[in-house]
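Only one protein chain is missing; all other protein chains are in place.
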Amino acid sequence: MSEETPAGAQKVTRREFLWYAWASSLALFMAGSGGATLAFAYPRFKEGEFGGKFYMGRVEDFEDGSVTPNRDGKFFLVRIGDEFKALYQVCTHLGCLVRQTDEGYACPCHGSKFAKDGRLVASPAPRDLDEFAVEIIDGEVWVDTGAKTKGQNRNV
Amino acid sequence: MAENKETKSRRDKAREWLNGYLTSVFAGLSPQDLRDMFRGKPPGRPNPRYKPHTTSFWLHMKPRWYPKSVTRFSYTFALGWASAFLAVVLGISGILLMLPYTPSVDKAYFDILNIMSNVPFGKLMRDLHRLGAELMVAIVMVHMLRVYFTGSYKQPRSFNWTVGVILLLITWLFSYSGYLLPWDQLAYWAVTIGTSMADSVPVIGKNIQLLLLGAPAVGQPALLRFYALHVIILPLALIIFFGIHYYKVVRQKISPPPSVAAGLREDKERVPFLPDVLVREALWVILGLLFMLISVVTFFEAPLEMHADPNLTPLHSTAPWYFLWIQGLIKLPDIFGGLVEGKFIYGVVLPGLVFALLFALPYIDRNPSRLPQDRKLAIAIGIVAIILFGVLTWMGTPAYKAQASPQEEIALEFVPTDREGAIHELSWDELAEGTYDTETFVSGAMMYPKGLETFMVELREAIEKELPGGVGTLTITVWQKDLKRIDLDLRWTEGGEEHTFQQHTYIHRNMISD
Partner (left out) sequence: MNVARNLIVTTIAAILLMALLIAIFLGESARMHEAALAQKGESIARGAMLYDSYCAGCHGKRGEGLAGIYPPLNVENLWEGREDIAFYGSLHDFIALNISAGHPNQNMPSWADDYGGPLRDDQVEDLVQFVMNWQGPQPPGVRGEVVATPTPAPEATAEAPTGPVEPGDPERGGELFANTCASCHNTDAKGGALGPSLVRPDIAAQDDDFFRETIINGRPGTAMPPWGGTLSAQDIEDIIAWLRERQAEE
């Protein structure tokens, strides 16, 4: 029995409003439960776990030009002057791990080459090595493997 | 003029499309039908609010209307509904808890610790799951009692009663299999005790136990089997049998109250599912969740004892509360002259008999009347069964025949080594370093911290009761940074000889929430 009354022609009664409030509150609750489920299921990373933060040492412990690999974190900590970089070891081509060479890093899978500071030197990789955020807190060097920035695209 | 007609028809077309789409979403109820329902308008004929029950999957499982007499809360107490509600809560919380849990004897316990300290809402989910499990067992048993006392199991619902008894068994198995998963002392020993009855079965007992545990004793194979039972085998069985059970309830309708069934009064009024019962069930869902959440936030906590230790049975080991009646039974004296083990009769035969009787009830009870006045024997037996259950349950607790020596009991209550006791109620500062003696301790003089005073007074009373003439000495020593050692020495005279007993434990500052 469908009347052709255009929607909104009838004014919403108090009783009807109650229903809309009821439905909204239930929808809100479902959304809240969904949020709680998400918070439950989203992984947290402990310090020292890949995805979490790694303590590398004090600033003085690293020489200028040094490259310190970290196996669990899958990165190379490089000091250039006063700047620290944490280069993600995964090649930006298809995902193999790059190895250290005299000039920098090389990928054993398809021959991509990178300079010591992560810059792309030889393709087929399309961009520089990705980096993890490095924080210096009270002279301590921390690498956050949960915060990754992509390397710059390059044509070589 | 032609333009107006086109735009109008485009708007109309859009409205038409929206109405049609919403009608299909609401399974045959158009937006206007819905609004009429919301506004409290009585339905027209034919009643459009019956349409979803024939076109929608979910609603085809629910009755279109209920006789008013069965909707009275004090008739069924919504116990069947509550069982289904809890099953859903347990299913969802259970699936979530599967994400951070590994069924390995090396990992399980630590995954539980991780859930409680490193997973947001982890403790909440675990407490909800445990509360749901305890409530589920209680509610299905009370549901069974309700159905028994209203005689609803009689024809034509006898088959559904037997399906219900199978569901009861599935519920118990769910709870028991889940009990083992935290792999703590409580879990390990409750399951060891329970499954030890399996091998008392003559001839094939050993084989049954091996099948149950996958090994001669509870270990990794048992954990895997119980896990598989808990997360897939039993859920599948539940879906099958609950499906049958609920299908029969909808097809045969909820049994009318005995007086209506006997024709003593009439019930012609109908309560429609849409909107009345739907709104009421939504209310129950929210109130049920609110009750559970508040319980979990205030007083209810899922227990976790120490890591399972196959070499040390803790004092006062008990089965889960719904199996305490069996634990009580097996404490009865062995009167079978060595022909069969007592625990076979008490632990296997008798519970099996009880289960068989429950199963066959509708076929044993041939009385067609459901009125209490015509069923005096059945009602009496029901009441006696409840009392017996209560007595046997009490007998299953450590209070009956399972007390250790008085000195061990005192030490267990006041300075336990593997659980929380009276000493853990003191705050860190109240655990003042020093030696305190029940003989010389002065109470009421404000010399000592309040918690310590309460402890010593209670200790003195306990000693007077259990070890008359005895003396207790409490020594608190700062042992390491944030760690204190608590020593309890008990000295008493018995039969002219002096006896001593010592027990000590350690408390770390972070163990006490001050």
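A few notes on this one:
Letters A and B name the chains as they come in the text, with residue numbers starting at 1 for each one.
By definition in this document, a contact is a pair of C-beta atoms (placed from the backbone, for glycine too) under 8 Å apart; a residue touches a chain by one contact, two chains touch by 3 or more.
Being a predicted model, the structure only gives us computed values, none of them experimental.
Among the residues B:Tyr109, B:Trp189, B:Tyr227 or B:Phe414, only B:Tyr109 touches the chain that is left out of the figure. Within the full complex, the residue among B:Leu290, B:Leu353, B:Ala404 or B:Val442 touching the omitted chain is B:Leu290. Taking the complete complex into account, residues 40, 71, 106, 109-110, 113, 116-124, 271, 275-277, 279-280, 282-283, 286-287, 289-290, 293-294, 297, 306-307, 417, 433, 435, 437, 473, 475, 477-483, 485, 487, 489, 491, 498, 500, 502, 504-511, 513 of chain B touch the chain not shown. Seen across the whole complex, the unshown chain contacts chain A at 15, 18-19, 21-22, 25-26, 28-29, 32-33, 35-36, 39.
Just so it is clear, only the chains that are shown with their structure count from here on.
If you average the Cα atoms of chain A and of chain B, the two centres end up 42 Å apart.
Residue ranges on chain A touching chain B, taken from their complex, read 1-3, 5-7, 10, 13, 15-16, 18-20, 22, 26, 29, 36-37, 39-42, 44, 46.
Residues 15, 18-19, 23, 30-33, 35, 38-40, 44, 48, 96, 99, 118-122, 125, 279, 282, 286 of chain B touch chain A in their complex.
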